[in-house]
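Only one protein chain is missing; all other protein chains are in place.
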């Protein structure tokens, strides 16, 4: 590398390090704070899956005799990772507000967050048995809703909806515990793998399933009942949202649909706004719905035109 | 970790190991059975790609002189992996029906499955040359169908459709040989990477292509002719399916569309049910089609309304 | 492995190595040419991200004091990878046209490409500070456009649109420098991870955002203004394209839409052809648009029918 | 790579593949036989260490509450690896004697070896508790024999003798079970890491220790009592060995020393032949001993000469 | 795995977990304590080497322009690892003495150790420049002492003595700072790789070299002057050591030789006890020395006997 090249590289490195160019784009790390880590969270999700569906996930050769050993080891590892990652989430959210008092005060805030993280991790782990019960209903729903499914085992091993729902249900438990950032990273991992984008804040009942799944979007304030089924490409989104005086969207306002029990939404339909789709309603494919739908209603698309070939 | 934490972890591990909570969610491993393994199947698909499109896939520096060596080594590795994974699929499907006779009988069933797996692996490998011929027509179709494509090489290296079709065509050969589970894992790997969800049981002719691809769904009983082209977001799905007396869907009934030769379906359209789209028909974008379409027909969406801005 | 199996494997390997079966499907490697490598380009993109958004990406514990060191090391590594990969792209495009004169002439062409690659890599690196400025506007647009976004940090860490746009904006700079193949590999990596398919040749203004993103397609000749927002499933595609006398599509003709400033397109709509969507227009969800839309217009879907439940 | 280079490579590859050049140097693999694998055996030894000295080895965070889980998981993994590796050793020893009857007969011999391997693996595992008791005496001997040792923990973590003896004692158990090849691989792994070369066939009592260790050699027919201590560079070797009519060494004849209880041998001494070093004898450093030494004797080197400096 | 096998495994696991069988062999981990880790220390030593001999170690492509960046990044990583590993050493040494007061008191002792570890890590890092100066004299000594050495570069890259001395000199600095356990792990890593066993407590002057090195032992209380040279197999050991009333060796008593400046010791000689080898003395090969040697003396072995061939 000749000298002019080296000088140029040095110069660009300096420009990219200049504080003015970094406003809001630089996450400054503080000594002692763990870092939110997607690989660590991926390990945590693998551990969850190996505990929720033993033998299907995790590479170990589990049987009824040794199951408890595998469970014990996985439990402890999961606890360690969740302690650290939840603490990382708390640090991330705390940001730099304590910056003036850096030093002893920060250290004690750090210690406090560590203890809180351990407490939240414990609360999360205790939810796992209930979480498995709910996921069992999702497996059932996927199996009975798809004539191509050959066994529960195939559904658990292969169906993207099970992967997406496992991540969502884990993330949602963490949302219930007010853990910041981490739930979102967990659902985005599933989004990337399956194309199913469920916001961790959404509320979803049991026996839920999504067929194929790619392109499904479920917004943060959605409320979904039991026995609901969606197909690929379905959006449960916001129509518009109020902005404050500075034109920024106001956070936290209910703006996504409510789907009551036993609703079915076919492929690529878009349901927008805080509307209610009544129980047992069926929404056909490729439709845009922005108003309430009464229970039991069937909505279909207008006929397409057939011009001459 | 203090004692109460440890006690809690132990307690949750015990709950999660309790047989009652594991109905249908636990795949008990049997000594001597290989495990279906996504990483192993990913290696198998990498080997397939390196053999079907040498020089584009596989990190080796292949040229005409050393090609045969690379082919020979890849062939042998692929054979070993396929033997094991096909056997794993057969074991998975066999489940626990032989459980009463565990022991010598199981061992001999195991031995039988191993031999059958080797035989199926051999049959599969012999299909590779024909499979490459078909994929060559798919590469052509992608190249000639996209003005942005700059060379066959770019299509082979970058186009998600080629990745998805390679997995599908490999998986479909395995379906033809009655290999359980494995084909579905292979197509789901491509689904996750490309957003293209082709059921391995579907039948698809040569010169097939999908532009962009994300969100495409092709159901298990679809029959697709030659020279068909789909765009992103197209669903070839089932409208509804008969259920048996217990309300469970009846498996194996034809329920997805037939697309004859030279059909084009534009983005985000949804074609449902056992209908026939005649040869040379063109289906516009964002349409829901549930009835037969005559050969050569052009269908487009109703005009959208333009309310005042 | 018994002898007949071995003979069969050998035989299939020979068939797959036969030149006749390899027309256009074999990329013969030339000694001294680097290979285009997705893993290397993935590393390059990780380095870019760690430099553009320090502390959010890259596993190092960056703070204001050590930032410049990390930047310097990352810069050098990025330079090395880009030199090699750009050279690989140039070799790939050069193909075998110099084959007759293989030997000294080829070696000097090779040397020339190496020098050119280094020069292009330098030009690319110098664009990074400007590229960060544009991405900063995209982060803003994502944050202010989503009531669920809790901080710039969450947007940078989790939002697929930021990952897709970083890849697109890097790839587009390489397109501007006439680097072949490499830009497309970079955008396809993001396509696979996010379901957002942006052609690297497209032109996109600042403050651009895509909500959720799965299924979005932006074609090669699109021109998009500032402050444009798309939702998931939106296609900006070509309606049809002229073919030459042999029926092959003519390359390089403008065939995708122009979106002026401040346009919004809702989920799953499809906009096709070289049409212009005027500034401040709003396109509703699930619509197929193939004609110009005047500035400020609002287009929505026809009402769906509500047959009896 | 130009053509003449390629031709040369091809030619050398052919020469190296020629059967005549491979007499005795080619281990032909048989389908279905596992391969002896140093990495697998290294994993087995890591598992052994993590079970024999929990918390010192193995990266897991073991405590009294979760110890049993870790033990259970490690036990199962160790069992799987040992089954396979012992089978590999049996296959290796069986060689090609069954070659004529290749096919069904070989398959049944293979099956038999697999069952025998499982039985030997079980017998080995049951020896682990006793093996730990003996190793505990070795740890004591190392600690009390070295004024520099600060704790049992330091001895277990850092002292090469503990690593070497763990491998030797494991390997020796396998020798007792007539497992071929595998024991030797295990002791050679320790030889490579510590410079201590103990033949797995040697017999060694409890409270054995070696200080520093590099260069120690303990031959196959050695018999060593309790409370024996060696220093670095000590050889317990064969003086000569009878050959048969063809001049080949006759295998299995006792040819290495017997060291009775409480013998000490200082650095770099060489003790050769089937002689007996009586209990409580002390052999000084740098000495060559080829005759019996009476109990309680102290042998030292002749004074060296001090020529003028 | 049949049931009786499983029962046996479970049973052995239980035996190995029984507290009685674990006396002194179980390192119980405490939540929040880092673990001493050989892989982490190996990374630390790699970082040290890359900073002490830039360009020879570390895989980066360092030149005068980018050196400072690499140094800065390596420095920070080294600091992080050393903080954690020194803390691990302090925890290991603290053992379970604070066990009664487990809880808040332990947490504060833990916090104190963490702060102390950071302070020791800083003190260590500040010694690196001086440490490099001393190692530079060792490189010189190796180069000028070996006619086969072709360049300083070859010595730094290939000579085991440089690897062993780098580890020793780093470990010795940590000994000077009263860091427990960690120094010993560091020198044992070099012992395993080079066969050179230098106790980290030994005191060694500048311009020190060891030719070949395998089998060299340098005891904990050795004092070695400047310009000393040893050959392979040399032991600087203890002759005997006083024991206390219980027969245990008394720790910390000077018991190894003093070598004054410019001493040479040839291969395989053994020097034992707290004796002094005067400056400029030369000790021939294969000799056992247990008494003081006057400055400038030359000692050689008695002539060997030549019996008839």
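Order as written gives the chain letters A, B, C, D and E; numbering starts at 1 within each chain.
Throughout what follows, a residue touches a chain if its C-beta (ideal position, glycine included) is under 8 Å from a C-beta of that chain, and two chains touch if they have at least 3 such contacts.
Note that the structure is a prediction, hence the values are computed from the model and not measured.
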Per the whole complex, from D:114, D:199 or D:212 the residue touching the absent chain is D:199
For the chain left off this view, which of B:46, B:76, B:261 or B:280 is in contact with it? B:76
Can you say which of B:66, B:119, B:276 or B:297 touches the chain missing from this structure? B:66
Which residue numbers on chain B touch the omitted chain? 60-61, 66, 68-73, 76-77, 80
Spell out, residue by residue, where the missing chain touches chain D. 1, 5, 8-10, 12-17, 19, 21-31, 35-37, 92, 95, 180-181, 184-185, 188, 191-192, 195, 197, 199, 201, 214-215, 217, 219-220, 233, 235, 237-238, 241, 247-253, 255, 268-270, 272, 280-282, 284, 286-289, 293-302
Logged for chain E, residues touching the omitted partner chain are 51-56, 59, 61-64, 67-68, 71-72, 74-76, 79, 118, 122, 125-126, 128-129, 132-133, 135-136, 139, 144-148, 150-154, 156-160, 193-195, 212, 214-215, 231-233, 266-268, 284-287, 300-309
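Operating definition for what follows: only the chains that are shown with their structure count from here on.
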When centres are defined as mean Cα positions, the distance from chain B to chain D in whole Å is 49
Inter-centroid spacing, chain E versus chain B (mean Cα positions, whole Å): 56
Residues touching two or more other chains, restricted to chain D: which are they? 1, 61, 63, 66, 68-69, 71-72, 76
